[in-house]
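Note that this complex is displayed minus one protein chain, with the remaining chains in position.
For chain A:
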Amino acid sequence: MDKQQRRHRILMVSDFFYPNFGGVESHIYYLSQCLLKLGHKVVVMTHAYGQRSGVRYMTGGLKVYYVPWRALIMQNTLPTFYFTLPIVRTILVRERISVVHGHQAFSTLCHEALMHARTMGYKTVFTDHSLYGFADVGSIHMNKVLQFTLADIDQAICVSHTSKENTVLRSGIPPEKVFVVPNAVDTAMFTPSPNRLSCDEIVIVVISRLVYRKGADLLVEVIPEVCRLFPNVRFIVGGDGPKRVRLEEMREKYSLQDRVEMLGAVQHAHVRSVLISGHIFLNSSLTEAFCIAILEAASCGLLTVSTRVGGVPEVLPDDMIVLAEPAPSDMVRAVKKAIDMLPYIDPHAMHLRMKSLYSWHDVARRTEIVYDHALHSSNKNLLERLPRYLRCGAWAGKLFCLVMLVNFLLWRFLELWQPVESIEEVPDITFPLQNDELMHDSAEVL
């Protein structure tokens, strides 16, 4: 009986979901799967991807609404403020949702859904997956949007302590409302290679999108220097992006064609097979809230060399990672240190350690606590909540209030036009409990 009462009915909202691939997407997927296993009901809402529109079911009966809303730029829908209200309301009523959980600060769908959910009095939780500065115009705008969404949120989740500091500063919400629940890694999917690689030739693996923010320019400086210092080192670079040309130019310039292998874009399903062919994983990001790639590499038993940026220092214990300042000379020093450490690294021991350090089930249990907190937060009516928006700034505060008021009126109108009673509720189908294996084939089931 108690179990039945504690059961949450969660709607995950984000612009970013499968078939798109990245940290946020896999976070939502794994979290949903583990929450389903804990006996909660989880529904995902995202925008349509190409032909994929409508309702789909994924592994374990995870229901996904692909809302027929076209992506405008970088997989984001056009911000329309109010046009998503009817469909969000219908989904919330149909699925008898109790908690709305939005993901990622630059997902417009997430912000809109959270706004509607607040208007309709649902409990809301928001997860911030990335870091933002305070200086440029883009960040200032994003921070204002975040302030609007977080002004009236019940609980927020960040993926690292650095990310929590950043979110609190950007949005000005009290730090007690912000929980730190990190990402995790599916250790069963990222296992080390069964037979140990020889150390005669050391392979350094890089897998990242080759863009400025991921430090591709740093790689251009570091790779030739490492190749010069260590004749037995070989690089495998997986990933594609605008900076790929620069890396290829570097390869030509230092004639390293036989020592630097460029794989191009690597499918997520093939990441493990690339990782286990190497000894050291090199991450050169310039900004990173958490970095799941490091976890995947460590789970495959690779020693990680990374730049000391954002939340990266929190991710692994000091003896599993070598940190460096984001400067070529220090990166080369760190690679040297990692090569010296290599004989003492046992990939299988590292894998077992990762198993004890990270698990999605742990993440789900901790998220469950956040939902409990959200459900126990006090119910406030619109007039009590408006002052929270008013505090967001001299002009912005009034604007935010206006947006919320109009949204409230639209919602009341919808209540008259299409009463809740007229919306059919979806019966709950309990899927047979799956074994752990099913969790690992992610998007292919569709």
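We adopt the following convention: a contact is a pair of C-beta atoms (placed from the backbone, for glycine too) under 8 Å apart; a residue touches a chain by one contact, two chains touch by 3 or more; residues count from 1.
Quick note on the criterion: contacts and distances are computed from a predicted model.
Under which of the names "Phosphatidylinositol N-acetylglucosaminyltransferase subunit C", "AP-1 complex subunit gamma", "Ras-related protein Rab-20" or "Bardet-Biedl syndrome 2 protein homolog" is the non-displayed chain listed in UniProt?
From the listed options "Phosphatidylinositol N-acetylglucosaminyltransferase subunit C", "AP-1 complex subunit gamma", "Ras-related protein Rab-20" or "Bardet-Biedl syndrome 2 protein homolog", the omitted chain resolves to "Phosphatidylinositol N-acetylglucosaminyltransferase subunit C".
Among A:55, A:327 or A:420, single out the residue that touches the unshown chain.
Only one listed residue reaches the unshown chain, and that is A:327.
With the missing chain put back, one of A:26, A:46, A:59 or A:160 would touch it. Which one?
A:160
Considering the whole complex, which of A:180, A:345, A:390 or A:426 touches the chain not shown?
Residue touching the chain left out of view: A:180.
Taking the full complex into account, what residues of chain A touch the chain not shown?
131-135, 155, 159-166, 168-169, 175-182, 213, 215, 217-218, 220-221, 286-287, 289-290, 307, 309-311, 314-317, 326-328, 356-359, 362, 366, 369-370, 373
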